[in-house]
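Have a look at this one.
A single protein chain has been omitted; all remaining protein chains appear in their positions.
Then we have chain A:
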Amino acid sequence: MPPDPAPALHLTGIGRRFGALHAVRDVTLTVAAGERRAVLGPNGAGKTTLFNLVCGDIPPTEGRIAFFGADITHLPPHRRTRLGIGRTYQTSLLFNGLSVLDNLYLAVRGGRPGRFSVRRPGRGDPDLARARALAERMRLAHVAERPVADLSHGQRRQLEVGMALACDPKVLMLDEPAAGLSPGDRPELLALLKGLPRSLTLVLVEHDMDVALPASDVVTVMKDGAIAVEAPPDRIGSDPVVQAIYLGGGH
């Protein structure tokens, strides 16, 4: 498989101000196709803002974002999704009034033409079949017909990843996938992440080093809206700047 010449994501001098707050400042970041990138940092470091800038939820005030060489800086979120940027949310944003299968079905349909169909899907509908397959893969087949409001927290996270995968993204953005998970659920999530094919580029914003380090090839550590360190995961633990950020300057 020849690697794509253009990087999956290329951020040039990206910045975002909220009034006087400079939440993200001058971030330049390149994520190669197929790479696993973790973005770490303490609370308020600008990780989630950076994440939302890439997904298009908020527009940047400075800089450019390129996706496989194409400028997407000013595209609305749904257009970015159609190009191939899938995402999960820190707090699960699911459709509580619909069943697990309907959630997945909507996610599958989102990436396809004919989104406006007013024809009810038949038994052999390929999108519906794909939604069922995803439910199977995310180990949710036994609860497929239940309303999402009935799911446990761990199941909601699984569904969240399933929905992000439904439209065959080229880049999958994961916003704190381990947030709120019990320690017992973490190996399950890690196995799920490691099982994803290498044709998929993964960017995960994470608080939890136990999930972030084993799942990534390169780790970016942010502080005060800017990039502090970029290093492979095995060097992150011993990096003096990272230690200073996480343990405080006095150590």
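We adopt the following convention: contacts are C-beta pairs under 8 Å (C-beta built on N, C-alpha and C of every residue); 3 or more make two chains touch, one makes a residue touch a chain; residues count from 1.
What we mean here is this: contacts and distances are computed from a predicted model.
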Name under which UniProt lists the unshown chain, selected from "Deoxyribose-phosphate aldolase", "L-glutamate gamma-semialdehyde dehydrogenase", "ECF RNA polymerase sigma factor RpoE" or "Branched-chain amino acid ABC transporter permease": "Branched-chain amino acid ABC transporter permease"
Residue of A:G13, A:P59 or A:P76 in touch with the missing chain, whole complex considered: A:P76
Per the touch definition above, residue among A:A23, A:V143, A:L192 or A:I236 touching the missing chain: A:V143
Residue in contact with the excluded chain [from A:D102, A:D217 or A:D239]: A:D102
Residue numbers in chain A that touch the chain omitted from display: 55, 57, 76-78, 81-82, 87, 89, 93-98, 102, 105-107, 109-111, 114-121, 142-143, 145-146, 150-152, 154-155, 163, 166-167, 184-185, 188
